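A single protein chain has been omitted; all remaining protein chains appear in their positions.
This part shows chain A:
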Amino acid sequence: ERSNLAGVRHVLLVLSGKGGVGKSTVSTELALSLRQSGKKVGILDVDLCGPSIPRMFKVQDNDVHQCDSGWVPVFVDQEKSISLMSIGFLLEKPDDAVVWRGPKKNALIKQFVADVAWGELDFLIVDTPPGTSDEHISTVEALRPYKPLGAILVTTPQAVSVGDVRRELTFCKKTGLRVLGIVENMSGFVCPHCSECTNIFSKGGGEELAKHAGVPFLGSVPLDPQLSQSLEEGRDFIQEFPKSSAFPALAHIAQQILDCASQRSS
């Protein structure tokens, strides 16, 4: 019996130790950028308590259907170039809290990894909740046979975030997960009125951590109200706002992932 992940060329995880630093944002923008480069991408959202991915693609009201091989992922476009799976699609009422203890979360994650009929994908991006607990342990265990390309770690610049991401690096080391690199998100804000740059959440912490830990630094993404707005409205920031301040950094991250993947393929 052919595994549902047999047609997936590269699996990568987006992690942080810290919440609210932009994991789902980076997952979404990476998927949009890779699509722009002609790739077929899936996003598996294993944040069971706070699933953000559906809304970021404006498909939060979609349902999930079954087929012979399992669950059919939700396609965000006609061309079926981006597909998603999230607990967000399985909830009857979006405001209902998923109040599950570890074992129940682990069971669903195993199902999500094994039972979604992804078909042929160039990349499967796995978006995770903050922390180093049940979801992370279960996801890494379930994905191990598929030899993930690695993990992108997202942080914001300040020490309080970096402190948690250091622990996530330890998690990666302990579980044998390759670190593709660190993204420093929310790195500075340029006032749209006067162009003054303010480091609202400090600056440089992510870059320093990458140096200290000996992992690649994938880039700094500035705070960009157009990016926040796009995510709120489920729009394609990469297609619609190529001149916006966050675009160059996000495009560069995607390019580095493409390079990593081609290196591995060859």
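One rule holds for everything that comes next: a residue touches a chain if its C-beta (ideal position, glycine included) is under 8 Å from a C-beta of that chain, and two chains touch if they have at least 3 such contacts; residues count from 1.
By our rule, contacts and distances are computed from a predicted model.
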| item | value |
| --- | --- |
| Omitted chain (choose from "Proteasome subunit beta", "BHLH domain-containing protein", "NUBP1 factor" or "Exosome component 5") - UniProt protein name | "NUBP1 factor" |
| Touching the absent chain when the full complex is considered, from A:R144, A:R167 or A:R264 | A:R167 |
| Option from A:V64, A:V98, A:A117 or A:L258 whose C-beta touches the chain left out | A:V98 |
| Contacting the left-out chain in the complete assembly, out of A:E29, A:D134 or A:E184 | A:D134 |
| Absent-chain contact - pick from A:Q66, A:Q229 or A:S262 | A:Q229 |
| Touching residues on chain A - with respect to the absent chain | 17-21, 24, 49-50, 52, 55-56, 94-103, 105-106, 129-134, 136-137, 156, 158-161, 163-164, 166-171, 174, 189, 191-194, 196, 198-202, 223, 225, 228-229, 231-233 |
